[in-house]
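For reference, the structure I am asking about is given below.
The complex appears here without one of its protein chains, the remainder shown in place.
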Amino acid sequence: MSETADVRIRGAGIGLRSQHHQEIIARQPAVPWLEVLSENYYAAGGTALANLEQIRNLYPITLHGVGMSLGSTDPLNFDYLARLKSLADRFEPEWLSDHLAWISVGGEYVHDLLPLPYTQEALDHVVARIDQVQDFLGRRILIENPSTYLSYRDAEMSEWEFVREVAESSDCDILFDVNNAYVNASNHGFAATNYLDALPAARVREIHLAGFAQYDNYLFDTHGERVHPPVWELYQLTIERIGPVPTLIEWDTDIPDLEVLVAEAEKAQTALEAHSCSA
Amino acid sequence: MQRLNQLQRRVREAIMAADADGTEVCAASETVNATHGLSSPEHLRIYRRAVTGTFTRALGQLYPVTMRLLGREFFDGMASRYMRITPSHSPDLAEYGSSFAEFIEGFEPAAGLPYLPDVARLEWAWHSAFSAADETALNIDGLGEVPESDRDRLVFALPASAALLASQYPVHRIWQVNQDEWTGPEEVDLDEGAARLIVWRRGYDMRIDPLQDNEWSLLSDLTGNVPMRVLSNKFPDMATLLPHCVEHGWIAGFQLAESTD
Partner (left out) sequence: MKETKNLMNAALAGVLALGLGAIADQAAAAKPGFEKCAGVVKSGMNDCGTSLHACAGQATADNNAEEWIYVPAGTCGKIAGSSLKEAAPKES
């Protein structure tokens, strides 16, 4: 759990998507790092893994997952974790992350990041789970604040307090998704800046940026558009408050040409560099 | 943790229940806040739509030809029926959907397309081969070192990626004309006849090879671990058939069966 292990991940990277494998290998665009969605490389063999092998030789990577089901009341899935560990052993990511959410109960997976109630019971539970995961993987993980579309009546604390308490109590790091904070603030009616005041800056090692969709009565986290202006504003406030933390552009729906992703990352890079100079 | 477990079960049931307005959604909505413009059930329905979308999108990626044959609307409707009665038991979506062909077989609205289940079987075989373990070609040097006295105990194996698939319809032709890059005529006559196929991967190249009768028989026997002694009695053309199958890459390994003497 070295504090200097992250030196290779700097600046604004992009999420690696299979559509772009060939182009990234051939053209090697100027992005400082790539984030890999772990579960898309759980195959035993084949093209995707072979591509990743090549790409890994060109860029530092991080692994980002959706399968840990950290908040679930089921037993931890150690088969899943063992596969994750072997993926990490093979590709040597700078770090691994997953979400503060649950995706399964009763052995059945819904494959969507469902929110936890922000209660002491859920807090104790998820902290114990993160402890177990970190012990098994032998390293500290990052947990991400998910976008949510419901809140529970029995909440005993706010979501930003919950995220902070989980990180402090389990001694894990934080992947702060600025877009998710913005979406949740709008959906549940709070000020997104509450997050900035609550997060322990030293634990925030990565930031996510993405585009949401505006529906009739709520914002929906599609990762299908450019980052929206108010999210860029919140991002600016975030790096002023927390520092020029490595930042990632995520895009998952209607995935555009690689240049679009690179241009979004350059925008974040400019913001990060402006901050570094003024600091 | 009991309270949390109960809450999670109620929410999952609300999300996976067939009825968007049913008792499951009602029960779970008691735990959920209403907000400006959205009632408690409406908050849950956002997740119902998201989960349906995740499953149908995944099935569409695994079964792209099936989707193209049916059109997106029909496919999504069929896939959302399937996902409501077929739980996922793995965090890896690539393991989901193996029983889709069997489901389609019993799916009344698709009954007019009798070839559809076999197209879906072909697509599952394709998906499985695509992500199968990497493999090297048959070790011919090693084979040469097997003593002549042990040759009747040789058992050859197909590539780990390989699946054999028989259909009374020309599903490989249906598959072929429904690929994005296909530029020929899209018509297929089912009376072209049956298909016997091996779906497999050679290196990183995916292949569907139609098989002749004797090729099919031999490869089928190999999946049943039938030893050389038996095969040489059964196939009079073995002297050319075996090298022919090896040359194509359909045979990737061998071992010695336990001695029966």
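We call the chains A and B, going by the order they appear; numbering starts again at 1 in every chain.
What we mean here is this: contacts are C-beta pairs under 8 Å (C-beta built on N, C-alpha and C of every residue); 3 or more make two chains touch, one makes a residue touch a chain.
Note that the coordinates shown come from a computational prediction; the quantities given were computed from them, not determined experimentally.
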Touching the absent chain when the full complex is considered, from B:34, B:113, B:226 or B:256: B:113
Hidden-chain contact residue, picked from the options B:12, B:48, B:121 or B:196: B:48
Option touching the unshown chain, where B:134, B:152 or B:221 are the choices: B:152
Contact set of subunit B toward the excluded chain (per top definition): 18-21, 45, 48-50, 52-54, 56-58, 60-62, 64, 67-77, 80-81, 84, 92-94, 108-116, 126-127, 130-131, 137-138, 140-141, 143-144, 148, 151-152, 154, 168-169, 172, 174-180, 186-191, 202-210, 228-229, 232-233, 236, 238-243, 246-249
Interface with the unshown chain - residue positions in subunit A: 17-19, 21-22, 37-40, 47-48, 50-51, 64, 66-67, 99, 112-113, 144, 146-147, 210, 213, 215, 220-224, 250, 252-253, 255
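Simple rule for what comes next: only the chains that are shown with their structure count from here on.
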Distance between chain centroids, defined by C-alpha means - subunit A, subunit B (Å): 31
Residues of subunit A touching subunit B in the complex: 39, 42-48, 50, 66-69, 72-73, 77, 80, 102-112, 114, 116-117, 119, 121-122, 125, 149-154, 187-189, 216-218, 220
Residues of subunit B that touch subunit A when the two form their complex: 1, 3-5, 7-9, 11-12, 15-16, 30-33, 35-38, 40, 42-44, 46-47, 50-51, 54-55, 58, 87-94, 130-135, 201, 204
